[in-house]
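Note that one protein chain of the assembly has been removed; the remaining protein chains are unaltered in position.
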Amino acid sequence: MGAVTDDAERAARAQAEAMYAVDRASQALGITVSEVAVGRATATMRVRDDMVNGHDIAHGGYVFLLADTAFAFACNTHGPATVARSADITFLSPVTAGEALVAVAQERVLSGRNGIYDVTVRRACGEVVAEFRGSSRQLDRRPES
Amino acid sequence: MGAVTDDAERAARAQAEAMYAVDRASQALGITVSEVAVGRATATMRVRDDMVNGHDIAHGGYVFLLADTAFAFACNTHGPATVARSADITFLSPVTAGEALVAVAQERVLSGRNGIYDVTVRRACGEVVAEFRGSSRQLDRRPES
Amino acid sequence: MGAVTDDAERAARAQAEAMYAVDRASQALGITVSEVAVGRATATMRVRDDMVNGHDIAHGGYVFLLADTAFAFACNTHGPATVARSADITFLSPVTAGEALVAVAQERVLSGRNGIYDVTVRRACGEVVAEFRGSSRQLDRRPES
Partner (left out) sequence: MGAVTDDAERAARAQAEAMYAVDRASQALGITVSEVAVGRATATMRVRDDMVNGHDIAHGGYVFLLADTAFAFACNTHGPATVARSADITFLSPVTAGEALVAVAQERVLSGRNGIYDVTVRRACGEVVAEFRGSSRQLDRRPES
């Protein structure tokens, strides 16, 4: 990470802002994206009443979706348009309506055009509720502007 | 599967109906659940405009969420309350707003209280857009009624 | 699968034989490969005394290795040289020294150059000991002959 310049960090944040501006899914869910740096991003979401199954337990799909959002923003900080190829998630603790979840994505490795990103999802107290890992692939073309 | 009785199949469908009735997440997303049998379930969803990123590509999280729903209904057809422990997904083709997706979950193996379920997500023409695999664990207690 | 011709099946088997002839790893472990067809292969291995940890439980790595072998042979039946990109395994039952394991690989989907293969590993009595899923990618070049 030592070689990352201020320019690269500025470009990473600009890329994230451009992505968020057209990301209706994240906007509609009230997801916010912050702490963007090269290979990193944080996504935050409050679990709404309409995101739960019976008994007020959040649908695991929404926990995944939040982690996947952090992953998408993190893997697109390098410039080239980058897509998710696959991802896995382990659910460690149930989440209830009203909780605020924070997903922190961190690049583990970038090997050619293939990247691996780890995302940890925590509740407000810091307890881990899920661990996610995503594999990305940079497309040939530069991102559309 | 030959030993599965009509009673087991009836119980599987009743379990799914009870689950769906309190599943606000699936209801709010317009997901329908059908073709429930022991170890099987199908979930269908139309991709809404607020489920896409820029350029009208569905957020991968919603594709996962649909597959996860089919998985949840399939693994709960045995009676005991069953939860997702982990899941992985591979994205094979992008999905656009307006498309109807069909996720078919099929039990691969049930070993003691641990199950593995395969879910294939297809677009209307039958093309596979994602493959999902989920691991489940039956809880000790019987499902609440 | 109905469109698969006899020629394709013959080519699949010839490909597998050519692969096996230079596969020192499989030979050294006493793995045999059989029932090769387009998108399918079976690999068999007896668990040797030097494949176990303490207490005569097979090292999970060898169970993976057997499944990975079946996967490699199955995904190379289409002609183009094909490599494993990633794989996951769930261990369902411990295996002891002396047991014969059978891994059956079956293609789930082939989407462009990307494939997904399911491999079930069973002990002699038919009980499933592990479920494996592998992702493959066909290389541009034709296999070396």
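Every chain is named by a letter (A, B and C) in the order it is written, and numbering of its residues begins at 1.
To be clear about the criterion, contacts are C-beta pairs under 8 Å (C-beta built on N, C-alpha and C of every residue); 3 or more make two chains touch, one makes a residue touch a chain.
Fair warning: this is a prediction, and the values are worked out from it, not measured in the lab.
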Touching residue (missing chain; options C:Gln15, C:Thr69 or C:Thr82): C:Thr69
Contact set of chain C toward the excluded chain (per top definition): 19, 21-26, 28, 49-55, 58-62, 64-66, 68-69, 72, 83-91, 144
Touching residues on chain B - with respect to the absent chain: 86, 88, 135
Residues in chain A touching the chain absent from view: 88, 90, 92-93, 108-109, 111, 114, 116, 118, 120, 128, 131, 133, 135
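Please note the rule applied: only the chains that are shown with their structure count from here on.
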Maximum centroid distance from chain B, chain identifier (CA atoms): C
Shared interface numbering between chain B and chain A [over half = same, under half = different]: same
Chain centre separation (chain A, chain C; CA means) in Å: 34
For chain B paired with chain C, centre-to-centre distance based on mean C-alpha positions, whole Å: 28
Of all residues in chain A, the ones touching two or more other chains: 86, 88
